[in-house]
Structures are given as structure tokens and as C-alpha cells.
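The complex appears here without one of its protein chains, the remainder shown in place.
Naming follows writing order (A, B and C), and every chain is counted from residue 1.
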Amino acid sequence: MFFGLSEEQEQFQDYVKKFLADNVTVDEIRKIANGEDEALAKEIYSGLINLGINALLVPEEHGGLGAGLLSAVAVAQGLGSGVGPIPFAGAYVMAPIAINLAGSDEQKAKYLPQIVSNETKFGVGLSEYVAAREDAGIDLASGKANGKALFVIDGDEADYFLLSNKGGVLFLVDPKDKGLEITKLTSVDKTRSYLELNLKNVAAEVLPGSENNPEIAKKVLDAGRIIFAADSLGASETMIEKAVSYAKERKQFNRVIGSFQAVKHMCAEMASDLEPCYAMLWQAAHSFDHEPDEARLQACQAKSHISEVAKMVSKKATEVHGGMGFTDLLGLHYWFKRIGLNRQLLGGPELIREEAAEIQGFNQ
Amino acid sequence: MFFGLSEEQEQFQDYVKKFLADNVTVDEIRKIANGEDEALAKEIYSGLINLGINALLVPEEHGGLGAGLLSAVAVAQGLGSGVGPIPFAGAYVMAPIAINLAGSDEQKAKYLPQIVSNETKFGVGLSEYVAAREDAGIDLASGKANGKALFVIDGDEADYFLLSNKGGVLFLVDPKDKGLEITKLTSVDKTRSYLELNLKNVAAEVLPGSENNPEIAKKVLDAGRIIFAADSLGASETMIEKAVSYAKERKQFNRVIGSFQAVKHMCAEMASDLEPCYAMLWQAAHSFDHEPDEARLQACQAKSHISEVAKMVSKKATEVHGGMGFTDLLGLHYWFKRIGLNRQLLGGPELIREEAAEIQGFNQ
Amino acid sequence: MDLNYGAEYEDFHKEVQAFCKEYQGVSFKSESNDNNMSDALSGSSATKKSKKEVTRSEWQQILIEKGYIARAIPKEYGGYGGETDIIKSRIIATEFSKAKVPGGMGGQGIDMLVPTLLEWGSEEQKQKYIRPTLHGEMIWCQGYSEPNAGSDLASLQTKGELIDGNWVINGQKIWTSTAQYSQMMFCLVRTEPQAPKHSGISFILIPMDTPGIEIRPLVDMTLKAGFNEVFFDDVTVPEENIVAKRGEGWSVANSVLGHERGSLADPNATMNRLNTLINMMKEQTIDGRRLIDIPSYRDRLMQVQGKVMASQAHSLRLLSSKINPGQNVKLGGMIQKLVGTELRHELEGLAIDVLGEIGTLYEDSPYLKEDGSFQFTYMYFLGLIIGGGTNQIQKNIISERGLGMPKEPKITEAS
Partner (left out) sequence: MDLNYGAEYEDFHKEVQAFCKEYQGVSFKSESNDNNMSDALSGSSATKKSKKEVTRSEWQQILIEKGYIARAIPKEYGGYGGETDIIKSRIIATEFSKAKVPGGMGGQGIDMLVPTLLEWGSEEQKQKYIRPTLHGEMIWCQGYSEPNAGSDLASLQTKGELIDGNWVINGQKIWTSTAQYSQMMFCLVRTEPQAPKHSGISFILIPMDTPGIEIRPLVDMTLKAGFNEVFFDDVTVPEENIVAKRGEGWSVANSVLGHERGSLADPNATMNRLNTLINMMKEQTIDGRRLIDIPSYRDRLMQVQGKVMASQAHSLRLLSSKINPGQNVKLGGMIQKLVGTELRHELEGLAIDVLGEIGTLYEDSPYLKEDGSFQFTYMYFLGLIIGGGTNQIQKNIISERGLGMPKEPKITEAS
């Protein structure tokens, strides 16, 4: 019996963390967020791809690493902890899972190896499947998609978009299709891309396994939610570390502020609330991989609970930093905003808790 | 322009507080709560009645003081602050208001002077009008009442019970009626009485003004809620005072514990959250008296918000007292439990917030 | 309890209403409005285009002449020359807000420097500075905080030496808003390095065009709130630019700091933001369902409304205590900054949550609601929770001065 990340998973996470620590300081994050250095952005992206994060969830028979979601969680924690400014949840988790679960043999043979070789990148838009804002949503009929998808993730320079209609039928569209119009959205978190798609009679390549099986889209959603929870967990971990070390350095009133009980208790509260989230997250990922019956509830609860804890951490850690936490100088806000965006992606806490109740049959 | 309790109202409150401070120490509260000294209970009751709290809301033409709800709030704060173990919200607020608003001229002329002379005491049961638990509720037909009323307040030795059907028709029943069965309920707060009534063909004396006017029962409810909020506010005030003075006395680690930042901040948080509640409460009572259009929302929000703040105060103040707060020695728990019962009476915070939304037309 | 202002104010009330009617829809000529977030902070809705156009300073002049601003400031210094009347102020604020007529200029010169000079300044200083400040011709910035003097403001180290009848100033200030647009700074400077820390500080007025001043914009998490760092390198100003005596700067500064703290979270602005949120929740939908129809959102909304109502009532009680000297609401005043900033942060965070992904949009994104002001204000108020005496410091103050709890014991060693 062993409950936790395996040595390999920890190692993988450490590679990611180390890569980010070595290559993505706050200055670099700032440049990328401001769109000031595309070459740098590409370099970082390639560096992380070289670690193999794209191949994780592709089965070995298609050239991937055949790892489970728990391994992806280990990576996502690492990315969150260093606000890794690259695509992940959509492109390298949700997309391969969707194709592997619902793709035809031909589709698998075509796309999965391309994910491994990183020839093909998928943007993912499932927001309307979760909860449609602004009357967005996509209709699918006779192989054509019409409508609007908002908050598409990982879509910059995507070769395909993985979308869903309200019924959970998953399909791919080609950004080069004339009927497809792409608009950039700007969120507070500029370390990741955020798009709007408008579709007029766009050719849709359906993943056939999803056509009569709404469980597939839910499964893809579970994976995405667990990954965003992992990202927020990683970001929270870093915010606490930064707060604690700042509090040990910064002096006011002739004492390091970390010797004030108020500051100590804020740090203790953050740590105490975050600590059980690791196990919760890992268990959700483990269930996703091995205990499908329990995975949905755990995914919902991990996403909503960790989002709440991370929100609290993002506030308190900033407060511990005092004025410095509010400036751009330390760049703490990149973590704050990362947590802020993760919280809303694929459903905010209230919406997801309502789903959690539904899964358990609580709301008739 | 003057926003606050008038000098007379403050004086009245001070009389109540002083009476309780002089006559109702924790030892006395304990005896009364344990039912160990009925003579003492009666003495305290008479003492407070002698201050005139029963006559407050009876119009002058019927021999009362003709005061408004704000004066009753001043008294209720005082009672809460000393956990006054006597009837008030039902017997001397809701009952006279109901009779005055909905009674016939004969009923007013009969009952209101009796309230002033304290010949007649009313128990009040409106719980099912708010939200029926355990399938309780009363049907009224052809002058006969059938059913069950739970959580009737101020009913010990009552001469009448003021009840309501689900439609808000208010009526009086006589405890001596053969069809009426009275059962004592025990709540955590033993400073006030709590009854169940079972009615089988009990003669009901309707207050005619309530028959076609559901606003009357709501108005009576508003008054009750404001009074329970005032009681909790008073109790919270005392809990904070006790916590602060205990923290100034108690030493641990060679310091008074009130010099520890954690303890100071707990006290500051309690005080900060409670302080705006005074104005909120007074405004609600003032609106009840003078601005009926705004009174319902304010009554709901005062009851639910103050209940939440009081719950927090009751926990933190106990914590500041450490182990002593958990014992019966200091009797702090009488305040804790008073707040606990007030919170649920006439609707807990969630239910009342839903009503607040309804009043504003938010839930279609 | 008497919520009426009394018959003696009826005429005044009518006068103000008439004024507001006359100027309803007034707007300002040729002025850049690059920080449209200030509306969100103050809780007012964005100004619409209109017929009447005046310049900011013409408007300022009109308001002073009517006594709607600068009311209690003597005529000889450019004010209206009346008496402080809190009820009249309230009537003005309420009616202006109702009619959406813009108020007078604010800023640290008018709100902080003018009252400071009236209390502590020399006759020459009053003559020289108050009139142009009131008329918007002289903009001020504040030089208090330093990178190493935040919560412990009195430990500030910017140094002033009196050399040949001039103060020569070296050091650095931070959190200086409007430094770029200001003609003057009022600044706390350590002039008596030997004195105990609170008595070694002086309050000095510095023209911002003095050589040796460098202003660097300080980017913050909102990316747009507009603070600066200001560096002094042998900045030389005449000796008479000191307000009050050497070493009295701490007292001078504190006489108006309290005012600033309270104003950081105006309950009326919070109520306006709540109303904006409520309207938005009636308009916006999820899967076609109005946000306000989602019970868990609605319950949070009602919780916040309860707090906002409490705050608003509380501000009336505080107002009343200013008019009625017998009414003691000492603790009630102390909590305003703590409670107000936390509440506002909570409210804006609720707005973000109910908007979901839409609530994460920022800057010039499509689908932005209310100009992205919820995100801006959510972060800005986190800044205010920290700034102006962090809320931890506020809790110290409340417990010590409000509840009479002991100070932290003195320490033997710095760790």
C-alpha cells in the first residue's frame, strides 16, 4: 500500500519544477504575459515538451508514455507551481483522453502519434457543455457545426479544436475552415490562451465513440477539472512558500514579520487547509485511472474544494507580502491570477458542487 | 437627525441590564435553567415586569406606554445581554402587536389592558407559518383549530396561545380547552420556555383583521425576528466583553493572554463584525415603526446577518476563554446557547435569506 | 431615532435639488479619461455623454461658490467661508449621487493637505497653497510610505538635512499615486536622526519639478491603478517648506490619516456596486437561466447584501455621532477600514464568481462586463486591505485602542 505520487511521478514533477525555476523567472513570465518575447515563449514551450509532457497520456501502442492521469496531475502541480505559460490541460490531457476513449481506430492511429511528436496541437472548448454563457453553444447536424464556443483553452496555434455539443458529442474542427472565426479573449491570467470560436457550417469530424455515450464527455471533463485543481494546488503551494520565506526576511518594527503571531497564524491556516488537498487530488486522479465509479464525485469535489482553498491562499499569501504582494515587482499576482482563472474554468465551485450533489442523486 | 437609541430607550435598557446584573448572576441563571428555584424565577420575572416591559407596545389608549418596536429592541438587547430568563418576544411584542393590528375593538379593549396589568400572558406559536417541521401545522375551520404547533415560545403558564394557520390567519386558543394538549420541549437554552401544542377541535378566537390580510402575520413575524436579532446582539455584546476582560486577566506563558496577537485579533474580529449590527438592527426597528415599505427586508436581513455574526462571536468568545469557556463554572454557555436558539427561532439564516430574496422579487 | 434632517435643512435641500436639476448631465470638456476604473472604485456608473460642458476647473469654481465643496474653508484662502455642516455635506452627496451630477475634485491635495495646512500651516503657507489647491491648479501627491517602511511607517528613512537654509533630501518613496501629474508633494522626511523614531520626522512640501526627483511608475497587480516610486537625489527645497516644527511631522501626518482610512471604503459606493451586481445577475444567464435564479449564487448575494445594509446603517450612525456630541461611537469609527475593504473585496469576488469564465475577462476583452471593473476592483481592494495600515495593523489598533487590550510586550532581541 502506497498513497502518494510514485518516485517516477515525483521525479517528473521535479523536472518540470526545475525547468521552470531555471528558465521561467518572474521576468520571463512577465515578458510572456505581455506578449513581449515570442521567441522566449516558444523556447519554454519546447523545453517543456522535451520533457515529454505531451506524450504522457497517449497509450504506448501509439508511441506515448501510456501514463495515467495521476502522472498528468504530478506535472500539472509542477506547472501551476511555476505558472508554466504553456498549454496542458486541453492539449495534452483532455484531447488525448477524448481521442483515445472515443476516436475510431483510424483517428487514434492518426492523431495520437501526432500528439506525441507534437506535430498536432489541440485547443479544447467544453465550456458550453458545462454551462453556456452569453447564449453560446454549438449545434451539430449532418457533419456541420454551427454556433459559438467561448473560453476555448490551449488554442493558440492549434491545429484542431476539440469541441462538444450540448449532448456531449465530441468532434474536431480545423482552424483553417473558412466558416471558423477565431477571436482572442483576454483574461486576468495571461500565461495561457483563451479564445472565442464562431462557427458557420464548419466541417466537424465526430469522435464516434462519443455519439451515443455521454459518459465520454463527462470523463474528459473530469480529467480537465482534476488538472485545473492540480494547477491551483501547485500555484497555492508556491504562494505559501513565497509568503513564508518573505515573512522570514521582511522586517518591520525591528522584527521579521514572520515572528508576529498574526502572520504566523495566517501561514499556518494556509498550510493547514492546503495540506489535505494533495491527498484529495491524488485520490481523484487515482480513481479516474482505476476506480471509475468514484471518479466523477471525487473530480467535482477536488475541483470545487481546492478552488476554494486556493482562493483563500491567494488572498492571504498576498496579504503576508504586504504592499510588495500588490506590486508587479515580485510578480506574485501571476499565481493569484492563475488560481483565479482555474477557479472558473470548466465550472466554478457552486456549479460543480451542484453537479456533485446530482451525481449522488441528492437533487431529485 | 439622530440615529440611535434615544436617551429614554438607553435608560430603559440600562434598567434592564442593571436589574439583571444585580439579580441574575450566573448562579441564578443556572438555578432557573435547572428548574431548581421557581420562587426565584418568579421574583425575577416580576422584577422585570415592574420595569414595565410588558406595557411597552400597548397603545396609550389601552393603558400601555405606546412605544415603538425600537424601544422593545432596546429592552431585548438588555435581556439578551443578561440572558434574561423571562418571556418577551412572544408575550410582550408579537402578541400585543398582533392584537393591536388585527384585533377587533372588543378584543383590543379586553386583552391589551390585561397585558399591561400582566393579568394575561400570551404564548406565541408561528413556527409553522414560517416553515413547518415534522408535518406540523394547524387547520382552521368553522372556528375550530386542529393540528399541531411546535416550538411555541413564552408559553409557560400562558393564559392564551396566539397561533396562525398556514395562510396567516391569527387566532387565540385557551390552554384550558379540553382539546388542547401541551408538551414541554427541551432546547439547549433552558432560560426560555419551548412547547408543543396538539389541538383537537379547539375553539379558536380569530383576530378578524388578519383574516383577509396576510400582511398582518408577516408584520408580527418581522417584529419577532427583529427582537430575536436584538437578543442575540445583546448576548454577543456580553460575550465579547467577557472575552476581552478574561483576556486581560488570565495569564499564560507569563503574559496576560490578551497581549497575544492571536487573542487580540480574535477580539478585534468579533468587535468589528458586531459593531455595524447595532445600526442595522435599530434601522430595522425604526423602519418597522415608521417606514413599513422597507421593514420586511430589513427585518429579514437583520435576523439572518446578526444570527451569523452572533454564531461567530459565540464560538470565538468561548475560544478566548479557553477551557474555562467550556465549563459551566463561568456559565458562558448560557449566552452561547441563547444565541444558538435565537438563530433558529422564526427561521434560520438560509430560510430567511431566501425570504429576503423573495421580498425583492429575485426568485421568480 | 430621527432620520429627518430637520426643517432648517429643507430650504437647503431644495436648493441642492434645483442645482442638480440644472446641471444634470453636465460633462467635462476635453479631458482624457484613461482611468475609467475610478468610477468602479467610487461605485458610480460611467458618465454618459451630455449637453452641458464645462471644464473641471470651471466646475470646481461653481461648486465652491455655492458652498458645495470647500464649505468650511475661509474665503481668504479661496474657500466658501461657511461652517462645517455634516448634514449639508450629506444632502449634497446624496442629491449629487441621485442625479449623477459629478462632485468636486478630490485627491490628496484637497482631501489631506488642505486640512493639514489649516491646522498646522503658517499663514504664508495657507495663503500660498490652499487657493490653487482648491481650484485644481495645484495637484499634490503624498510621500509617506517607503519600501522598508510599510506597516511600520514611522521607521521611514528618507533623509532631510538642513544645509544653508535649504532642506536637502535623499531617499525613496513608494505608493505615490498621481506623482506624474502633481505640482507638489507633501512628504515625511527624517530630519532628526538622533531622535526616537516617531519624533525625528518632519513634514516638508516639495515642488515636483525640483531637480533630483525621479518618478518611476510602479506597476501593480491590477496593471492599471497608477502608483509610482519617487526617488530623491539631493533634492533641495527652501527651509520654509517645512510644515510645523522639526520633528513634528508624525503628529502632522496623523492628524489627517484617520480621515483617509475611513474613506477607503465608502458604504454608499459599496451599495452602488451591490446594485450593479444585482442588475447584472438579473440580466446575465447560464444555460438560459438568470444568474439570480441560481440559489447558491442568490444566497451568497443575500449574505453580502446583509453586510452592505449593516455597513450603510452603520455609516448613518457614525454621521449621527458627529452631529450629536453625546453619542459615542469610537469603536464604530475604528472598524471602518477593516470591515469596508474586506466587504468590498468579497462583493467584487462574488461578482466574478457568478460571471464564471466571463468574470475572468480583463482589459479590452470582448464580453467584458462593466468594463472589467469587477476584476480590477477585486484586486484593488485587496491592495486596500493591505494599504493604509494593513488589516492586521487595523486589528491591533481596534483591540488596543478600541477594546483596551494590552500592546505586544516589548521584545529583548530582534530575531
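Note that a residue touches a chain if its C-beta (ideal position, glycine included) is under 8 Å from a C-beta of that chain, and two chains touch if they have at least 3 such contacts.
Please read all numbers here as calculations on a predicted model, not as lab measurements.
Undergrad: As a test of the contact rule: which chains in view would the missing one touch?
TA: So, spelled out: the chain left out of view touches A, B, C.
Undergrad: Write down which of A:132, A:220, A:247 or A:332 is the residue touching the left-out chain.
TA: Answer from the full complex: A:247 touches the omitted chain.
Undergrad: Give the residue, chosen from B:165, B:210 or B:318, that touches the chain omitted from the document.
TA: B:318
Undergrad: Check the options A:28, A:196 or A:273 and report the residue that touches the missing chain.
TA: Going through A:28, A:196 or A:273 one by one, A:273 is the residue touching the chain not shown.
Undergrad: Which is it among B:28, B:196, B:222 or B:237 that touches the chain not included here?
TA: Residue touching the chain left out of view: B:196.
Undergrad: From the list B:98, B:221, B:256 or B:310, pick the residue that touches the absent chain.
TA: B:256
Undergrad: If the missing chain were put back, which residues of chain A would it touch?
TA: That gives, for chain A, the contact residues 1-6, 70, 244, 247-248, 255-256, 258-259, 261, 263-265, 267-269, 271-273, 275-280, 282-283, 286, 298, 301-302, 304-305, 308, 350, 353-354, 356-357, 362-364.
Undergrad: State which residues belonging to chain B touch the missing partner chain.
TA: Where chain B meets the chain not shown: residues 127, 131-135, 150-151, 183, 185-189, 196, 251-257, 259-260, 262-263, 311, 315, 318-319, 322-329, 332-333, 336-337, 340-341, 343-345, 347-351, 353-354.
Undergrad: What residues on chain C make contact with the chain left out of this view?
TA: Missing-chain contacts on chain C: residues 295-296, 299, 406-407, 409-415.
Definition applied: only the chains that are shown with their structure count from here on.
Undergrad: Name the chain whose C-alpha centroid is farthest from the C-alpha centroid of chain A.
TA: In terms of C-alpha centroids, the chain at the greatest distance from chain A is B.
Undergrad: Would you kindly tell me how far, in whole Å, the mean C-alpha position of chain C lies from that of chain B?
TA: Centres of chain B and chain C (C-alpha means) sit 41 Å apart.
Undergrad: Can you list every residue of chain C that touches 2 or more other chains, as numbers and ranges?
TA: 392, 395, in rising order.
Undergrad: Please list all residues of chain A that touch 2 or more other chains.
TA: 260, 262
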